[in-house]
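Here's the structure, in structure tokens; my notes come after.
With one protein chain withheld, the remaining protein chains of the complex are depicted in position.
On to chain A.
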């Protein structure tokens, strides 16, 4: 018998994640617990085109009107509906300058969930930061017409004069934003006044007298409520904890393996962080003590580009250059599921309002609508399984318990010109509400 040690991957709880890759494709990965919990690709939005390589993405997953913003290499920022991938509108050049967008790519993007800048309801506010240091905050109004470019106020400011901005993050209360990069020390800005409130100071020379140049590659706030503590990872494989209220130098710093820290993500409890580096090692640290809690071992051979934490379940996702999206259990650090996605992945975000069928009964109010929407879901599911030619699609066919029903007219592809797959998740998964019908 061949001697193999196979890793059994237990399934993962129901979840939905969106991944972005270098060809500009957005892939939706779902795991439903009734199918053994293995995650698989259910949809793919966009055409492969390397000029549309995704540089940054941000999602506001509210229950009403969720929105996804995607910044691409050719300078456009697309606003999509994360449920079905429809393009709401696109902005071609957010910075409005004479620079070609390829010279000054966007390195950070954030969509605000709460309203900012006195914008009306139905708008979204966006904060974008380019590599050369320009930060733009703009609000866009899409209720008037789908092609409207911008409205409301715009604020632009320069974050740094020299160097490249590589990482930026907005804190949980959406009042503060931090920037850092190559040659740029970490600095925290207050958004309401657009003023820099704090800058870091680099640690002193080490015992040999060597001064490592500043090069921050990733950063995140330590917890959602506190904007004063944040963690930054450097190019020289160091992880540093800064506390604004304490001092300008890092409060704690430690080394992590030998390649640059490409991604950090915070856990919900406010003191654990997940660190991913350039050779694919993912580990959890406790920031109160600086101790390594454990490593996530699982054949990840490519640099980790993005880590995301699912809020409801103890699941962490990591994606990277080895084209795999891996889902891990937080407590046991075991690999729950790995999905091969064929391209270098740039970012992963979770859609936290996803509820699978099993959980439907507990969260819905009237049962009539529930039955109807459950039927619609099954229907949509069946429709979806035919065009999907994914490698794991044999499992999805198992889910076709119900016989084929006639699809409702509002579900079919009458307005689905752009997307390939017929899928309308919107009324099934969410609690009831109006979705403005997309007319893209």
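Just so we're on the same page, contacts are C-beta pairs under 8 Å (C-beta built on N, C-alpha and C of every residue); 3 or more make two chains touch, one makes a residue touch a chain; residues count from 1.
One rule holds for everything that comes next: contacts and distances are computed from a predicted model.
The complex includes a chain that is not drawn, and of the options "Brix domain-containing protein", "Mitochondrial inner membrane protease subunit 2", "APOP1 protein" or "Protein YIPF" the UniProt name matching it is "Brix domain-containing protein".
Contact with the chain not shown here comes from a single listed residue; of A:76, A:187, A:236 or A:352, that residue is A:236.
Of the candidate positions A:92, A:173 or A:301, contact with the hidden chain is made by A:301. Listed residues A:12, A:25 or A:159: the one in touch with the omitted chain is A:25.
Interface residues of chain A facing the missing partner chain: 2-7, 22-23, 25, 47-50, 215, 235-236, 259-260, 262, 278-280, 297-299, 301-303, 321-323, 340, 342-344, 391.
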